[in-house]
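See structure below.
Removed: one protein chain of the complex. Kept in place: all other protein chains.
Note that the chains are named A and B in the order they appear, and that numbering of residues resets to 1 at the start of each chain.
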Amino acid sequence: MPDYAAQAGEILRKVRSDRPVVHNVTNYVVMNSTANVLLAMGASPIMAHAPEELEELIRIAGSVVINIGTLSAGWVPSMTRAAELCSIARKPYVLDPVGAGATQLRTETAAEIIRWAVPAAIRGNASEILALSAQGGTTRGVDSVHAVDAAIDAAKELALTHGTVVAATGERDYVTNGEEALIVTGGHQLMEYVTGTGCAASVVTAAFIAVAPDPLIASAAGLAYFGLAGEKAAAAAQAPGSFWVKLLDALYEITPEELAERARIAKA
Amino acid sequence: MPDYAAQAGEILRKVRSDRPVVHNVTNYVVMNSTANVLLAMGASPIMAHAPEELEELIRIAGSVVINIGTLSAGWVPSMTRAAELCSIARKPYVLDPVGAGATQLRTETAAEIIRWAVPAAIRGNASEILALSAQGGTTRGVDSVHAVDAAIDAAKELALTHGTVVAATGERDYVTNGEEALIVTGGHQLMEYVTGTGCAASVVTAAFIAVAPDPLIASAAGLAYFGLAGEKAAAAAQAPGSFWVKLLDALYEITPEELAERARIAKA
Partner (left out) sequence: MPDYAAQAGEILRKVRSDRPVVHNVTNYVVMNSTANVLLAMGASPIMAHAPEELEELIRIAGSVVINIGTLSAGWVPSMTRAAELCSIARKPYVLDPVGAGATQLRTETAAEIIRWAVPAAIRGNASEILALSAQGGTTRGVDSVHAVDAAIDAAKELALTHGTVVAATGERDYVTNGEEALIVTGGHQLMEYVTGTGCAASVVTAAFIAVAPDPLIASAAGLAYFGLAGEKAAAAAQAPGSFWVKLLDALYEITPEELAERARIAKA
């Protein structure tokens, strides 16, 4: 059985040495916070959405994040164009289908983006993954109303249908390419008291995918790293304001060696 | 005389147990920070503005915030549509007329939103409340140039004209439905050195209004809770960066019992 934790450590080492550019077409709420997550972990973020400049920016990116939070009709062409350019330039992208299932606009836009180009990974909460699968599902706003376990079949189906990796994250994370599946444990309940922690998990995943060949391993490794950062932050802070500050600190401070030792990734 | 502090504690208890969804059509500056305020206090924020999805989102909301900061013409239909949907779905909304009085666009847009549907409460600084009343008034940018006391008559008139609650906030807060009025004391001068504290007071008010029957009591209770959080934060931090972190922590840490003991609300 492969040593997933060791692989996670190796991928973080590569992020730190390569400093991959991660291009983000993302929502207003997390533009600042996810840029800070990427910088703290050692990657190089770009946040930009103008269709006119996406080609130049995605060309220099190692990976791309498309996040449909704070969606409006005017932004959909930026997102589908970004997906198309990922396909043309052979850049992996992570889709974060924020609020899929909560509104028709979100569910349909997520599906439309996937039609333009298959993402390397889709990271969402259980409700979002259910909504994107043929099984459907609804959600209450942007927070999940389902436990991760309820989304396992949907995740498998979604992964097989599109040939992608699906990560359903929550109290534990289920990551699958439809054939193999990994379980990642970590994190802390305080993450639910800070906005954009799911979006942050997506950008971490994208930075890992930028430097690693297998998006299944890379996604699980990124989520294990993010979860470890959450645990370290919770050990240093007991309330959400301080917790977020310490989470950024932990992303910066965790070494590849520490991740190789502490990442908790197991076969499902 | 009613025990307002005890009522404030009860409303906070209900926020914590119900976790009301608060939908926000708000400005770019505070999308992240007010989402964090709502999460820290135990509510569930949605930040979204696309007219296509407002109906689905407001349907599941307990209350709504419409905030006109970073206004542009393209956003006005989102705001008037949100107000209209609040009226249709009988959801209370809080209007935050950021910068009313500073520009014609802001003053007129705030008035237009009110014409679509009467808010449950309007929360603004003294200059903004003066600008929305028949008495008029100008402001210097988005910061108040008037003391709260200068806006008392304007607040009463505005409340009576529209049948709403008006909260003029500042060094102390004056909250009225036009007939009764409450004074809330609390807060700290460091709040003026952090962006979006007024906007944060509005979302706290909205979360309280979502779970309480009387918007006068709920607004005063929310402001007393926010003021207490400011006092606790100032006891732990002496400069604005740390102060904001501690303010989020305090919103999370204050218990209903503590609020019932320490809220400072009095009849005007």
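Heads up, the rule we're going with is that a contact is a pair of C-beta atoms (placed from the backbone, for glycine too) under 8 Å apart; a residue touches a chain by one contact, two chains touch by 3 or more.
Predicted model only: the values in this text are computed from it and were never measured.
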item: Residue touching the undisplayed chain, where the options are B:N32, B:S63, B:T80 or B:S219; value: B:N32
item: Options A:D214, A:E231 or A:D249, residue touching the unrepresented chain; value: A:D249
item: Hidden-chain contact residue, picked from the options B:A102, B:A117, B:V148 or B:A212; value: B:A102
item: Sites on chain B contacted by the missing partner chain, in the whole complex; value: 27-30, 32-33, 69-73, 99, 102-106, 140-143, 192-196, 239-242, 244-245
item: Touching residues on chain A - with respect to the absent chain; value: 21, 23, 28, 31-32, 35-36, 39-40, 44-50, 52-53, 56-57, 60-61, 244-250, 252-253
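One rule holds for everything that comes next: only the chains that are shown with their structure count from here on.
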item: Euclidean distance of C-alpha centroids - chain A vs chain B, Å; value: 33
